[in-house]
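Scroll down for the structure; my scribbles are underneath it.
A single protein chain has been omitted; all remaining protein chains appear in their positions.
Chain naming follows the written order as A, B and C, and within any one chain the residues start at number 1.
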Amino acid sequence: MLIMIKPNVDEAQVAAIKSCVEDLGLRAIESRIRRQLAIAAIGDQDVAPNGLIESLPGVEHVLPIHKPYKLASREFHPDNRVVSVRHIPIGGDAIQVIAGPCSVETPEQMIAAAAGAMAAGASLLRGGAFKPRTSPYSFQGMEENGLKYLVDAARPYGMPVVTELMDPRDIDLFLKYGVDVIQIGTRNMQNFRLLKEVGQLQVPVILKRGLSATIKEWLMAAEYIAAQGNLNIILAERGVRSFEPAYRNMLDVSAIPYLKRETHLPVIADPSHAGGAAWMVPALSLAAIAAGADGLMIECHPNPAQAWSDGEQALTPQELHALTRQVAAVAQASGRAYGQPLIDLPRAS
Amino acid sequence: MLIMIKPNVDEAQVAAIKSCVEDLGLRAIESRIRRQLAIAAIGDQDVAPNGLIESLPGVEHVLPIHKPYKLASREFHPDNRVVSVRHIPIGGDAIQVIAGPCSVETPEQMIAAAAGAMAAGASLLRGGAFKPRTSPYSFQGMEENGLKYLVDAARPYGMPVVTELMDPRDIDLFLKYGVDVIQIGTRNMQNFRLLKEVGQLQVPVILKRGLSATIKEWLMAAEYIAAQGNLNIILAERGVRSFEPAYRNMLDVSAIPYLKRETHLPVIADPSHAGGAAWMVPALSLAAIAAGADGLMIECHPNPAQAWSDGEQALTPQELHALTRQVAAVAQASGRAYGQPLIDLPRAS
Amino acid sequence: MLIMIKPNVDEAQVAAIKSCVEDLGLRAIESRIRRQLAIAAIGDQDVAPNGLIESLPGVEHVLPIHKPYKLASREFHPDNRVVSVRHIPIGGDAIQVIAGPCSVETPEQMIAAAAGAMAAGASLLRGGAFKPRTSPYSFQGMEENGLKYLVDAARPYGMPVVTELMDPRDIDLFLKYGVDVIQIGTRNMQNFRLLKEVGQLQVPVILKRGLSATIKEWLMAAEYIAAQGNLNIILAERGVRSFEPAYRNMLDVSAIPYLKRETHLPVIADPSHAGGAAWMVPALSLAAIAAGADGLMIECHPNPAQAWSDGEQALTPQELHALTRQVAAVAQASGRAYGQPLIDLPRAS
Partner (left out) sequence: MLIMIKPNVDEAQVAAIKSCVEDLGLRAIESRIRRQLAIAAIGDQDVAPNGLIESLPGVEHVLPIHKPYKLASREFHPDNRVVSVRHIPIGGDAIQVIAGPCSVETPEQMIAAAAGAMAAGASLLRGGAFKPRTSPYSFQGMEENGLKYLVDAARPYGMPVVTELMDPRDIDLFLKYGVDVIQIGTRNMQNFRLLKEVGQLQVPVILKRGLSATIKEWLMAAEYIAAQGNLNIILAERGVRSFEPAYRNMLDVSAIPYLKRETHLPVIADPSHAGGAAWMVPALSLAAIAAGADGLMIECHPNPAQAWSDGEQALTPQELHALTRQVAAVAQASGRAYGQPLIDLPRAS
């Protein structure tokens, strides 16, 4: 339930209300509903004796949260949430692009990747250090060195970094290297232990949709993170499994407006994993932005033909550069801005 | 195979080549590949003795068509095909919107629907006279009267009309009333007898994707029409069946760029049947246009709350009017135009 | 609604009740609920003035039919319906096997097919004369000659024949050749015009499930046939479309018990189209029978390697003979019988 607090209630009264909520075995989490202070009391339903909360001093009235995802719902937080990744706001009026290679390979590759992503108009750098691969015999990622190469490449440009966490035991390593956004991958969307642990951090989390997760299951997975106190969650639609053999996954563009209605959390799209082919990335990117996505996560490699993984779906920096111009134009056509200043590429000599 | 004809070959030689093709039991269909005349020889594979065709006077060389959909493939016709519906070109540089109610109900409803669609910027009027309904106890359409109301409402505005054909025995009726575009619905995408019969007309056909048809099956269904001689085919993506209960179907936006690469036929999207909810139509429409669709088919009813069928997914003319402005802006952002002049709505007094 | 008639009501009273029902614009269809006569009044809901029907002489009480499929529901007919195909009962205590080739090819092929199917323990002969093929360039069936070869081959063995109808205009031809069971194929499950026309016959109909039809849609398709008066309907589960590339379709074995609970109609399975591979047919056949299916429709060709279509999924008569023994054993293990006497194959000399 949402406990709406009267205006001008003092801190002691708010504390007393929260204390009463916690005595009932519920979590008390503050929010603002149209500028009015509210306390969400979250947990097992219906444990409050009838009228108890309403009778507390400072309580104006009590509203139910109908959705099973309490903290992730628009009821809890009617305004769009803006997740700040350092100086980069995700979920506000401007579109942000996260770009970088599937896998971190070498320091040189990452330096080139960062330079290329920056020049192409991306605001965050991605790269996988711990790789979930279908085969145990495939390259499993550079692991700790990968984190190092990623961060070292991004820092000169002031770009925050995004990388995937597969095991809670790696969190200390992620914190040591200053990972800015923790990505929870498709295969771990319902790895509830992992969700709970990233929920105990305040580091922003990109939560990718499971391969055939429903919207409700996805928001419940976000709720696992939120219920631990971390509301810095970004949802990433990356295509779902389908009967269609022509493309790797089916980008569920309908999920974007649906999520924007159901939740206050930012929503981005990953057109690279959706289509599984570089040539499809532009069309899917523009579709996602036109549908209302807050950003894009795009695989971009300085030399896709030499990529250690997923090269067939990576753009070159030049291709990304061309795409971000189109993204900016579509964003503007729908009344939004593009997050980074777009500069012209230097001409090849 | 594609038989490329030498420049300046006379008609008699072309006729001789076609005659030779037909003697082999194949169909001979003319096309232009980058302005060069070509004759597609379509049918069972490999029936021509080796070198026979190549040796005919006027034949430059012979190319295989690799795709199983021969006439629908880009190999057969590398340029975009523009299907002309009277004066309206579909598949060219401008986006066209087809709007109107799910079902034709009354003359008054259709007059209001046509006026609303026209004012909102649609260029074609749709309305179902023969309705494929899940239940035999539901309203099955106004049938012949429906065709009459539809055409009578559209004519004053010069709008071509689109309506669904379910049975080849109704073709004469469709021709009598001058239906401009025959729609083949989702449930009939592989009703091969119906496809063959509309293939024998020259009336443009909108071929909707089956509920879980692959792209290949869909193009093979188009091939059934094309193989009879009717190449005026428009493909309509209308959402596929999925595991997601949050929306009626899942708009497969990836199909749009994929089709544009595989086929020369125009591709439109039906956001109304995809989402199954009026509030989702704008986001899905913009996504489809951004992904490269040539047009949209949108349900629009003068009074959705009173609609005899599918009212929950119909826009009002005012909502459609607002949407077409956004569609035009996104089209422009991707270097295309909007098909109709957009006029301001008169203010409500 | 179901109008339960009092015991010992005379025919004139029953006729009066039916007449009253029809005056309300509803259809009146007789059934027996636990031996008690009932009249189902089917059509638009709630058209009867409150209490009107209850007040008629001879009416005991009135029950609602809750399911949208009225005549197909167990509420309408609590006992299993046995559809008699000549002397062969389908839906009773004994399992029936329908076997034969995908396509009727030649008189000789069909004579061998009939002899093989008979010797292997099948009770009905199948064979396609009108073939729905994905490609317009594939063999489309022997058409009228196919019907002739099929019937001519089956008659000496007294086997009823099953063949697919694709177009209502072919019904007269089917009746002329004495087709015993009309099959409505997967692609035509929602070809409502076709359903209505076979509903006007009394010929048994096998209604195959659409490629991704829900159970409800399937039963509503059956309702289209039933609402016209033909209750001789057999439902055939033949696998649904899925994400799994390892087999052509996914046999939905759960549909079998679910249907047996929801409907009184017999349910058979088609393991050949489900798996798309001959080696999978035995396991899928046994699974379907163990799950409660009333029969099987199995592709069997005298020489699968030479089949004109779908040879990779056809059993030889010897393989079918081995399978029917296993089917009989599993049927017996679940308290049922096998429909035909099983005879030993003559040894090859």
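Note that a contact is a pair of C-beta atoms (placed from the backbone, for glycine too) under 8 Å apart; a residue touches a chain by one contact, two chains touch by 3 or more.
Remember, predicted model here, so these are calculated numbers, not experimental data.
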Touching the absent chain when the full complex is considered, from A:31, A:73, A:188 or A:230 = A:188
Out of C:142, C:220, C:288 or C:314, only one touches the absent chain, namely C:288
Given C:7, C:51, C:64 or C:245, the residue that touches the chain left out of view is C:245
Touch assignment to the omitted chain, from A:29, A:42, A:59 or A:277, lands on A:42
Sole residue of B:7, B:64, B:245 or B:335 that reaches the chain not shown, by the stated touch rule | B:245
On chain C, what residues meet the omitted chain?
-> 212, 214-216, 239-240, 242-247, 250-258, 261, 274-275, 279-280, 283-284, 286-292, 326, 329-330, 332-334
Chain B residues that touch the omitted chain in the full complex | 212, 241-243, 245
Those residues of chain A which, in the complete complex, touch the missing chain | 42-44, 68, 70, 132-137, 166-169, 187-188, 190-193, 196, 210-213, 217, 220, 223-224, 227, 241
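Throughout what follows, only the chains that are shown with their structure count from here on.
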At the interface of chain B with chain C, does the proportion of residue numbers present on both copies reach over half, so same, or stay under half, so different?
-> same
Between chain B and chain C, what is the separation of their C-alpha centroids in Å?
-> 35
Distance from chain C to chain A - Cα centre to Cα centre, in angstrom = 51
Find every residue in chain A that makes contact with two or more other chains and list them.
-> 212, 242-243, 245
